[in-house]
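A single protein chain has been omitted; all remaining protein chains appear in their positions.
Chains: A, B, C and D, in written order; residue numbering restarts at 1 for each.
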Amino acid sequence: MSKYIKTIVMAAVAVLAVAFPFYTGAYPQSIAQSVLTYMILAVSWDMLLRTGQISFGIAGFFGIGSYAAVLSMLYLNLPPMLTILIGGIIAGAIAGLLGIAVLRLRGMYFAIVTLAVAEIFRIIMTNLKGFTGGPEGELLPQLIFQGNPYLTYYLMFGMAVLTIIISEIFLRSRVHYALTAIRNDEIVARSSGVNIFKYLVIIFIVTSVIQGMTGGINAQTYGFVTPESSFSLDYTLLPLAMALLGGIYGTMGPVVGALLLGIVSEYLKLYIPYGHLVIYGIIVVIVILYMPQGIVGLAARIRKAGARNE
Amino acid sequence: AGGQGEQGEQVEQGEQAAEKDPIKLGGVWPLADITGDQGSKAAQLAVEEINANGGVLGRQLELSVIDSELKPEKGRSAIERLATVEDVDIFVGGMSSGVHLGQIPSLKKYEKVTMWTGAASSKAEEAVGPDADWYFHLHPWDYTQGQSYVDGWGDISEKYPEIKVSDWFLAYEDGAFGTGSFQASQNLYTELGEMTGESFKSAATGGGDYTAVLEHAKEYGPEVFIWAGYDADALPMLETAKAIDFAPPIYLGAPPGWPQGFGESPLSNYVMLYGMWAPSMNSVSGVSKHFYEAYTGKYDGEPQTYFAPLSYSAIYILKEGIERAGTLEKEALIEALENTEYDSPLGQTIGFSPSNIIQHQGIWGQKILQWQNGKREVIWPFEYQTAEPVYPFPGWDER
Amino acid sequence: MLEIRDLNSHYGKLHVLRDINLQIGNESVGLFGPNGSGKTTLINAVMGLWKPTSGSINFNEEDITNIDTYNIARKGIALVPQERELFPGMNVQENLESGAAYIPHAKDELESSLENVYSIFPILKERSKQLAVTLSGGQQRMLAVGRALMAKPKLLILDEPSLGLQPSLVSELFEKLAEMKETVSILVTEQNVRESLKAVDRGYVLENGSVALEDSAEGLSTNPHVIKSYLGL
Amino acid sequence: MKTSKNLQLTIVGIAAAIGILLILWKPSVLIYGLQGAGLYAAVALPMALILGIVGIINLAHGEFMMLGAYLAYWFSTQFGIDPLLAMIPVLISMGIVGVITYKTTIHRVLGAPELNQLILTFGIAMVLSQVVNLIATSQPRKLSLDYVTASAKVGELSFGTYDFIFVAAAVLFLAGLLFFLRRTKLGKAAVAVGQNPKGARLVGINVDRTYLIIFSIALGLLGIIGTLFLTSHSIFPLVGGSYTMKSFCLVAMAGIGQLKPILWGSLALGVSESFIMSFQGYGGWADIVFFAIIVIVIISRAYKRTES
Partner (left out) sequence: MSKLVLQSLTKRFGGLVAVNGVDLEMTEGEILGIIGPNGAGKTTLINLISGIHVPTSGNVFFDGKDISTFPAHERSKMGIARTFQLIHPLENLTALQNVMIGFMFAQGMNQKDAGVAAQKTCESLKLEHVERDVGQLTILETKKMEIAKTLACGPKVLFLDEVMAGLNSDETKDLIETVKRIAQEHNLAIGVVEHVMGVIKMLTARVIVLDAGEIIAQGPYNEVSQKPEVIKAYLGGEA
């Protein structure tokens, strides 16, 4: 029964999202575009988190993807869609190489090293002036789909759907058990035949490809890259906050978190033009204090409590 | 500004608005930054002044301001909202080339008349392109600014032959602003002499160690030492210069703004600077004086950045343009704006002409000023000069 | 010394302790019962590690039901927890010293207590500079017992102290406990009922969260139910 | 055992050799490197303290330093006192801020997963910097102090000496903290709490109060650094962010709960940054060296651990 309802709700949401651009204006559409961007990053970050690894390097792979997409278009004249793919492939390849060394680290050490690596990417892009345009970045001669907002929206939407599907596959398949085992106790996982390293590398690459492609789409949509904006720490911290406020270890949490924070921040700004960030910060603090499991966790608890009272 | 103000105004104007809707301006600034904060407030000041004097074409002006948060995607959404939800007639605002790059695609989509006060990077000019006749850019581009300095120093060394300006050392912050300035000036300054330079990490972006760059400058021994960084760098850099005993004949700063109370520091005396405006302009420009008094009267505190008079000017230029056109109709308005001759609080009379790529560039250069006894005195252009230059920059032990 | 009255405790909806009444005087008392019967929960309630839903706990005529753990420890109750709860990054000696350092009446006798513990568990002296985290399971158990002894408690609570100890040490431990009961009151839970009955004066049997039986050590060891369920092996 | 001793000796030897070479060839590199290192270490130490004992990664670390600096600014301009004198009221105020922050927020997330704590402090950072921004605007502030430009001349080289104050601060902080943690009762209790809070309660330690005290001490120290920072740097609402990140890196490089290695780590980072910057035109790469060293140290330590 509840499974039916869930499917129906999911379908309804999907239809709504597809029809969205047709009955709303350009403004909600541009907000949606950026909500989707953060949503993808939040879901992909959560996918890695399910192994217990906290990445602080989202902005790094996002930025790499952005630069790869723009530079491959400028230098090789490739079609935009292909450059997005290249953004993903390069981010994934780098993740694969890095992963071999970095994935031996745990906890805070992994977090810091991913953060440092992201910074290193940014600094390299800033300093390779001749190739990357340096601190001023590079411009694309034209936007993807000639800047058609519907098509760019659907592109990002498609990427989000793809990410959600991958996330759900990972949640429903064997992979889920491997990841949960790794997160809980690596020694037990190893002794149960789980090749920890293999799974960590796979997830690290997959999520980096997703982040790289998202960066690519974003760069193609806005038509430029600069080290400052493409590697902005926002791309690391906001998805993290969104996933956490929504609820971690699932697809739903990051999705809900991104929607909520994305919309709330926009709304606040319109009503409190000077100082909305204070309120935003207070909201983050309050949610963490009073909903430690995130919104989805809270909803689940309420549902359980309701069921028990029946 | 913003949502609440709007509602209030709408109620007030209820009756007359039926036939005479207000003229809607949409502004995008980074409101948490001093530039955007004061820029937007100065623009609001201009709007209120104009409305108090009967508005434009008998209609009131209405300014909706949205925060760009210094983020491209937020800046873009702001444009989208202003264009579709607020349905504004004209865009104003601006600060940060990075944000502007994110906004340009949307601006191009709507092709509404745009009076932009920020973005010096020629990358932004490239992105706007040559066809955007609706695009009016007030702030100088990095290269036009560079050229103005070359002209200025040429004039100065002609008038004051003792001032030597042929050996340059440029210390620039390693972000887009500093690097852009360096690239733009490197070629231009060959007219004056030799220029070398080195980047440093600005305190504004987490740096703030100037020892290396100043050591190198000292080794080089330039006639003019110039730095292009941010307000946060101004005093610490001077302190380092003093500590390592580096006192070039001209010590020149080109940040977009200065820290609070810079002039009160004894170190600041006789530092030269590039700038668009300073309170000392009040003595040579009536408009400046009026602006200054109105601003300080309405908001407590002085305008700290030139973005205030610049944004104020943007509104007045639009007002005059609309009045001259007699309509908001785009073609007519553009034509009217092309004929702008606005006597600005910045001193100069602003008009528009094509720059390298775009059709309507308003301001071409900045001024050369000098901190003297806590005040920024204008040295060049000579027509606005408020004080004679002090040369050379006195050595640290002579103060 | 310790008096527990009508104690109830819940984990969520799970009712773990039901109207427990229990007294300990200057004596040694055993607490027996199947797994999950609530022994650890009871001990946690005494130590202030888990707040009971209702009922009261008095120690030396003082109500300690809602007092913080650290304060209870300072009043003279020491616990050897089932999970040991050592300081992994400290060495053996530092762990032992920490047992006395924060207890007003114990810190002045730190040196002599240390000697005492070392004499009970010589291996700890041998390993006095080894980090606790690298000790074997049984060694950690000894350290946990030792740390509690360092506190010079008036009431010593041991939650399954023999778990993981080698047989020779198990008997030694209970001998030692039997000796100590002259000076210290003891509350001990054990699966090794046979050994522990040698060391206690009285015992309670907890089943499903209620006291099912309460008798002297002798009485328990001849009780058919106890023989069948707890002394079978 | 023996090999690691030898290794240590070699490393110390190499470091000494590099130091001597530098003194002969580019003395300024060492001087400025040391000064930079002092600031890094001084800022990172309180973070290590909070992480090691309270177990919280404090993303509002730099913002608390910023707050301390603004308080110092306010005290010294309001009462016309020298900021170094303002250090005392700032220390006290920051201690109180610590108590309030702990009681209202940190205290409630101690049991929560570390990520919750991370985001909580991220939220606090945002509130702090934005509130200061609303009150003081984003325009930088800087006190102009004569003694800051104190300098010394050795042969040709003239260099600022004031920034050695950060070296002094770092060394004093470290010595003080080590003394506190190893010799004082409260300090030892704090270490125990850091390793096992439940165990600590069982041996009679008031865990909650320990957390409160450590958190407030750390914020008090940040107040001191904030004050020192104010004397020689510009302050603005977002000035703390990059120091959070750098401290975070340093703490990880030193290893969780470790204090002494922070000093060595800072020294290595400060000197190598200064070394790169001494080559004109390569200053832009100095940051890479910073992060690369951190990555290499952390990874190689992980490898060393799995080997043994």
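General observations
One rule holds in what follows: contacts are C-beta pairs under 8 Å (C-beta built on N, C-alpha and C of every residue); 3 or more make two chains touch, one makes a residue touch a chain.
Everything numeric in this text was worked out from a predicted model, so none of it was measured.
The residue from C:64, C:169 or C:188 that touches the chain not shown here is C:169.
The set of subunit C residues touching the chain not shown comprises 34-36, 123, 130, 134-139, 141-142, 160, 163-172, 191-193, 229-233. Across the interface with the omitted chain, subunit A contributes residues 173-174, 177-178, 180-181, 183-185, 187-196, 249.
Methods note: only the chains that are shown with their structure count from here on.
With each centre defined as the average position of its C-alpha atoms, the distance from subunit A to subunit D rounds to 31 Å.
Note on chain placement: the centre of subunit A and the centre of subunit B lie 37 Å apart, centres being C-alpha means. For this pair, subunit A with subunit C, the centres built from the Cα atoms lie 50 Å apart.
Annotation for subunit C: no residues touch two or more other chains. Touching of two or more other chains is recorded for residues 126, 274-275, 277 of subunit A. Of all residues in subunit B, only 32-34, 37, 174, 198-201, 203-206, 208-209, 211-213, 215-216, 230-236, 239-240, 242-245, 257, 259-262, 264-268, 304, 396 touch subunit D in the complex they form. Here subunit A touches subunit D in the complex through residues 49, 54, 101-102, 104-105, 108-109, 111-113, 115-117, 119-120, 123-124, 126-127, 237, 240-241, 244-245, 248, 274-275, 277-278, 280-285, 288-289, 292, going by the rule given at the top.
Residues 25-27, 29-31, 33-34, 37, 126, 129, 133-137, 139, 143, 147, 149, 222-224, 226, 228-229, 232, 234, 266, 269-277 of subunit A touch subunit B in their complex.
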